[in-house]
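As you look at this complex, bear in mind that one protein chain is not there, while each of the others sits in place.
Moving on, here comes chain A:
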Amino acid sequence: MFSHVLLKVSSDRLWSFSSTASVAARSYSHGKQETDEEFDARWVTYFNKPDIDAWELRKGMNTLIGYDLVPEPKILEAALRACRRLNDLASAIRILEAVKDKSGPHKEIYPYVLQELRPTLSELGIPTPEELGIDKA
């Protein structure tokens, strides 16, 4: 019964972050586990909100980076487009930096993500940190 309450909260659009931030990470012995596809879909929907505001973008991104995973390219694409709607190029570049940092020792993740995002990056005119030279201190 407890798990039902959590699922209901997570499907509600205006969720409070204190409860749903834990849904993805929580593993319970009974009740439905959220699948990877559901997790991705939830986050894509979050960033695709047409009138997303700057706070929600920051909150969403900071929360997502807090999870023990590297976000899927489709979530990142939605986040980059949200940056575009908010006229925030700096945040878009920052998101790419954060993805590279989040991959840690798995050096193959970041090139893959860039490859998947290449069409979006070219369309929106978002430079990669490497192109700007900020990938080296």
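Just so we're on the same page, contacts are C-beta pairs under 8 Å (C-beta built on N, C-alpha and C of every residue); 3 or more make two chains touch, one makes a residue touch a chain; residues count from 1.
The rule we apply is simple: contacts and distances are computed from a predicted model.
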{"item": "Undisplayed chain, where the name is taken from the UniProt record, one of \"Tax1-binding protein 3\", \"Cytochrome c oxidase subunit 4\", \"Proteasome subunit beta\" or \"Cell division control protein 45\"", "value": "\"Cytochrome c oxidase subunit 4\""}
{"item": "Interface residues of chain A (partner: the chain not displayed)", "value": "57-58, 61-62, 65-66, 84, 87-91, 93-95, 97-98, 100-101, 124-127, 129, 131-137"}
